[in-house]
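Beneath this line is the structure, given in structure tokens, with notes to follow.
A single protein chain has been omitted; all remaining protein chains appear in their positions.
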Amino acid sequence: MNKATLGRFFEDFGIGETIRHATPRTVTAGDQALYLALYGSRFAVQSSDEFARALGYPRALLDDLLVFHIVFGKTVPDISLNAVANLGYADCRFLAPVYTGDTLSAQSEVIGLKENSNRKTGILYVRTAGFNQKGEIVLSFVRWVMVHKHDQHATTPDAEVPQLPAHVAADSLGRVCPVIDPAQWDNALSGSSHRFGDYLAGERIDHIDGVTVEEAEHMLATRLYQNTARVHFNALAEKSGRFGRRLVYGGHAMSLARALSFNGLANAFHIAAINGGRHVAPLFAGGTVFAWSEILDKADLPGRHDVGALRIRTRATRDLPCTDHPLHDATAERPGVILDLDYWALMPR
Amino acid sequence: MNKATLGRFFEDFGIGETIRHATPRTVTAGDQALYLALYGSRFAVQSSDEFARALGYPRALLDDLLVFHIVFGKTVPDISLNAVANLGYADCRFLAPVYTGDTLSAQSEVIGLKENSNRKTGILYVRTAGFNQKGEIVLSFVRWVMVHKHDQHATTPDAEVPQLPAHVAADSLGRVCPVIDPAQWDNALSGSSHRFGDYLAGERIDHIDGVTVEEAEHMLATRLYQNTARVHFNALAEKSGRFGRRLVYGGHAMSLARALSFNGLANAFHIAAINGGRHVAPLFAGGTVFAWSEILDKADLPGRHDVGALRIRTRATRDLPCTDHPLHDATAERPGVILDLDYWALMPR
Partner (left out) sequence: MNKATLGRFFEDFGIGETIRHATPRTVTAGDQALYLALYGSRFAVQSSDEFARALGYPRALLDDLLVFHIVFGKTVPDISLNAVANLGYADCRFLAPVYTGDTLSAQSEVIGLKENSNRKTGILYVRTAGFNQKGEIVLSFVRWVMVHKHDQHATTPDAEVPQLPAHVAADSLGRVCPVIDPAQWDNALSGSSHRFGDYLAGERIDHIDGVTVEEAEHMLATRLYQNTARVHFNALAEKSGRFGRRLVYGGHAMSLARALSFNGLANAFHIAAINGGRHVAPLFAGGTVFAWSEILDKADLPGRHDVGALRIRTRATRDLPCTDHPLHDATAERPGVILDLDYWALMPR
């Protein structure tokens, strides 16, 4: 028997099952520096211990999406090694700040299973939680993936599909962010004078810049997250695969779009929740990523006078500048759009 | 109104104006490791806490050029997003040592403006200062850039061009370097027995090795410095740009040349000042960088018996080995030379 594992197939999952994932991971200043080098992020609370301390944090925060990618990465060997596709995310909530020195671990619960009519694949729904070394939950999200069956004739349980919220309720967004002192927020250092009050629902922002992706970059990033999904690394196998080449991890596009969004959303310093996200089309090395955002909604946080929440829809495109906010009145399934992300960000008042 | 910014144009600057730049940045061991991976630097004071402590430092120093690049990077969104070209540096002085854990910020003062006769562009002179978290100035330099006007018909102030020193005076070089104990300097560990007394003005050194640059590398580096200049990142836009491809950040060539110069200048452990620097020709991925140096001058530091200063002119070339110190008797504008850097380095006696 080969002690190496091919990963689980659709028929190997059962509703209610909880999977504790390997490998726990202490996050460090090394991770922050690499994240910065990979995406060029410029949000001040994640870049400067001094800026963070002035607001009441003990030191600079870890980038929220770095936390997301690390927790997500842990689930891959157990959940999606035999995935055909990542279909979506929902109800992703950031629940506690994460700092360098914290150790992240993850577990997932199977909350839905639905075999496809071809009997070759099925849809698997899992809720994943990320924890810090104190056992506090720092992140919770649902994702669903289409997974291969190993044996087409294996019987599978009756379909069970979870109810998922269309978006995260604004009144649950505060936990990730201790009360800060907005009077200490220095607009010059943060890069923008636009605060919560300056944004309007319906407003659109072209983030202007584009960044070209290299094979070495997305592989460095995906390995940093200890994400082992094969399609990102093995050019030999992918040559005869679906796309004929390595596929960029979808989260890489999320982080590129988030970093580009600094130009126009410099004070959106924290991601409090991801309402939903779809990788509309694949991204490959050599592609140049652009992004634009639309303010979908604004919300007060109960009892909080320091920060408000902006609901933002960000689309990333491939080889398509966003000067005219392309496709803003259409469904996103058009050539050029690769990511459609709906999230809540916190911004000082 | 798009809340994203296109950056300032020539007519947006006024003499005497001071600009505080975003984003403050805590430098860490992560930055040092990445800098090492990007350039392969081997100077012992920056590599080893123990070596540094033996000399009297609290721990290893940050690489001087890493400090320069980070401070420089902060100025880009405000100063040179619409630059046609970086024309030069002068009077760059390193004024305090920088360690991991320090937080760097930057501000610039407009000290010169001169519209070009075509009225489409102008030359902007700024003095930039970098600070640590205690408010101490760690770096000061002047640079001048050719910047686009947004509106060709905009009126601009009368030309004002600052007087700049041809080189930094030797008696101002000591501040970056606390008194060290040269008796504790271990030549075997530092990689060379050649001390200050062993170098002669006029001496030439071929640094022998060459290193080929990859797109992923220069983009990782430039993002690490949070430098957002578009020409380095956007292959799609640059395809129809001046060079038809992404341009490598000029500072990347400076750091490559400095790392190569270890072979021959291993004990030149500190850059105290940059007298001037010109990016003579562009560098692109795929090019192989070589370097050679000439000792222009030697200077004692007032009241200091531990270290002396070497004035060094280093030229970096592209795809041109430097065995014969090419172009040493000519102006530098010849095929192959990409960088002409004149700096003061400190060396133990």
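Lettered A and B in written order, each chain numbered from 1.
The definition used in the following text is that contacts are C-beta pairs under 8 Å (C-beta built on N, C-alpha and C of every residue); 3 or more make two chains touch, one makes a residue touch a chain.
This structure is a prediction, so every number in the text was calculated from the model and none was measured.
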Touch with the omitted chain, as defined above, among B:Arg42, B:Arg119 or B:Arg245:
B:Arg42
Given the contact definition stated above, which residue among B:Asp31, B:Asp78, B:Asp102 or B:Asp342 touches the chain not shown here?
B:Asp31
Chain not shown: contacting residue from A:Leu189, A:Ala221, A:Ile295 or A:Leu310
A:Ala221
Sole contact to the chain not displayed, among B:Ala216, B:Val231, B:Ile271 or B:Leu327:
B:Ala216
Hey, which subunit B residues sit against the chain that's not shown?
28-34, 36-40, 42-44, 47-51, 59-60, 188-192, 194, 198-199, 203-212, 214-217, 220, 263-266, 286, 288, 319, 321
Touch list for subunit A against the chain that is not drawn:
2-6, 20-26, 28-31, 33-34, 77, 100-101, 103, 105, 133, 214-217, 219-224, 226, 228, 230, 233-237, 246
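Convention: only the chains that are shown with their structure count from here on.
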Just the number, please: Cα centre separation of subunit A and subunit B in whole Å.
36
